[in-house]
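Dropping the structure in here first, questions after.
All protein chains of the complex are present and in place, except for one that has been dropped.
Labels run A and B following the written order; every chain starts at residue 1.
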Amino acid sequence: MKLYLKSGRVIDPNTGKDESLDMLIVDGTIEKIGKKLSADKTYQVVDLKEKIITPGFIDMHVHLREPGYEHKETIETGCASAAAGGFTAVCCMPNTNPAIDDESVVRYVHDAGKRVTKGLVDVFPIAAATKGRKGEELSPIAELAQAGAVGLSDDGAPIASAGMMRLVLEYSSMFGLPVIQHSEEPTMTKGGVMNEGFESTRLGMPGIPPIAEELMIARDIILLGYIPNAKYHVAHISTAHAIEHVRRAKAEKLHITAEAAPHHFTMIDKSVESFDTNTKMNPPLRTRDDVEAVKQGLKDGTIDAIATDHAPHTIDEKEVEYTEAPFGIVGLETAIGLSITELVEKNYLTLYQLVEKFTNNPRRIVGLPQIKIEEGEVANLTFIDPNLEWIVDTNAFKSKSKNSPFNCWKLKGKAVGIMNNGICTMV
Amino acid sequence: MNLQSRHLLGLEGVSKEDITLILDTAESFKEVLGRPIKKVPPLQGKTIVNLFFESSTRTRISFELAERRLSADVVNFAAGGSSVSKGETLKDTARNIEAMKIDMVVIRHSSTGAPHFLSRVVKANVVNAGDGEHEHPTQALLDMMTLREKYGTLDGLRVCIVGDILHSRVARSNIFGLKTMGAEVSVCGPATLMPRYVEDLGVKVFYKLEDIIPHVDALNVLRIQLERQKSGLFPSLREYHRYFGVTKEKVDRAPKPITIMHPGPINRDVELSSDLADGEHSVILEQVTNGEAVRMAVLYVLGTSN
Partner (left out) sequence: MEVTLKTQILDAGGIRRTINRLAHELVENNKDLEKIALIGIRSRGEHLAYRLANLIKEIEGKEIPVGTLDITLYRDDLHGRLDQPKLKSTEILFDIKDKTLVLVDDVLYTGRTVRSALNALMDIGRPAQIELLVLADRGHRELPIKADFVGKNVPTSLSQEVKVLMTEIDGEDGIVLIEKEEDGK
């Protein structure tokens, strides 16, 4: 396949490019980049004027649900959703059944991704930090690393015991795997279904206090200080105070990184008053001040990456009483739209900075090689129309599940295609 | 003369006019309750289902009596625990109600928001008989009716709600309703049973009964649930009674007699001493009668509206 990509704006933080360039791609490799290239008739022309070309986006926090929960999502449908959302790679969390706490499951998930997408979307498993995610015994971390895991986490659950976290940090430091913590002090959040605040008082709902997130991160930062080679990453950070702890830890040069999900810089806890269970996730929607802190954290670099925490659940599972509904919403297909609408349009991030949050930053955190947009490199690209105004239609989602609170929202910015391993979805 | 909504899901956001309409209508029904034949025909031919997912004898009986006295046909559905544990989802129960052509649903559920969910799924009028810890509007309405009867008006009346405010839907509905009607509302209880940010609802917060008693016209004493003590939120019933129990010695320190209210059932000599519960300033039994009248009024107004 020969492609002539014309007049796209290439934004590549790895080579520092941010300019309008033409590209010639032959059989999945970038043959030529430059201004005003020409190509013969054997090339298919794709006009990318006004559109952006970036290294392939990666979502480092996704729940693919396979093996074990295929009624919610499969690796195939999850990757289709990722591709539709503009991602060429995802890191999937280990709360499957069986959990990804064994090399066979790591290999299964990784290979399934390759097989069902034919290489279009790369699936990088994040393995369980403890056996069965129970928080009691270390999982076989060396084996998991060798099989291809790119991180360790017990997500949906925190690594609750300080003693266990210390062991995980020490052991993982031998293999360079980041420990991704779902930060929640579980003894404070039992029964909670929404942020503990004025809104939860008004609605009479049991609350998940912000201090539960803050405490866990503060504790882990102290632990991290004693284990210099360990890498610690805060999953879905949501509260102002927690972000401040990360900021200070970074100033002290600790090896700590953080990600935020689009719903945490878009929606607030007042939305729960509709009792729509698509406002229920963990960490929950927080207050206006927290939302502002997330945006500022992204702006000043305290928060390195945007990751959706894509958590599919079926309609029957979600259409129940609020307190009974499972936590989580899907996010792959609205991530770019929400990010551009809330962050770029409102001047918190430039497009260049936004690209970093979805490309080189997350790849660096999970130790994946960077994608360079250069002659001779494999074409691993995301194509975005940053000006496209569109209305979210959850029925059109490629994901098997439609649990999103953004249905009918008007967003600006959408991926119009991706390219990876010789396959391009735009043609 | 209709209420602004087809449902009574709570008192938050309900206007003064609507609350006044219900209280005025309830007064007329109180007269009906004084007749030898306590039955009137306006809801004849209407079918009302009592969907009680949380066990409750008093409230259910109160509603059932109200429904039958309005000549409606009544169906009772009692389920222990949440519908999920029974296998049938709330959504399916709701669909069955629609299919059976039921006109009104009175629902009590342990999940906040269940009545709101129901009101979106069924065409019937929905009355909230208590959802989780959120609201219990008919209880607050009967409390307000009782106070209005005694004092002539709710405007400027000083009411303190005492007890486990954190878990109390009665407290929340009372706060919303009383504030709308112009009363001065305060809350009093142990810090571990007090919701954070409750001051933002416009109430003053006290942790000692002695601090609020001299400045209040009525005390609405909430029942302390034994499960709360078991979950460690306060150390013992004895301690609760000593410091937060409403007793004659504490109440006698007020300059004027204080009206004593309780939603029932009373843990005698825990949150409220027996002599006060049965004393001359207790309106607890009036509350029960008014509960009948208020529920008849609510069902009547919703049931005859378009």
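In this text, a residue touches a chain if its C-beta (ideal position, glycine included) is under 8 Å from a C-beta of that chain, and two chains touch if they have at least 3 such contacts.
It should be emphasised that the depicted structure is a prediction, and the values quoted were computed from it without experimental measurement.
The chain not shown here makes contact, within the complete complex, with B. The omitted chain makes contact with just one of the residues B:Ser28, B:Thr153 or B:Thr192: B:Ser28. Considering the complete assembly, subunit B touches the hidden chain via residues 1-2, 24-25, 27-28, 31-32, 35-37, 39-42, 300-301, 304-306.
Simple rule for what comes next: only the chains that are shown with their structure count from here on.
Between subunit A and subunit B the centroid-to-centroid distance comes to 46 Å (mean Cα coordinates, whole Å). Within the complex formed with subunit A, the residues of subunit B that make contact are 12, 82-84, 89-91, 109-114, 116-117, 131-135, 169, 172, 195-198, 200-201. Residues 196-198, 200-206, 275, 316, 319-324 of subunit A are the ones that touch subunit B when the two sit in their complex.
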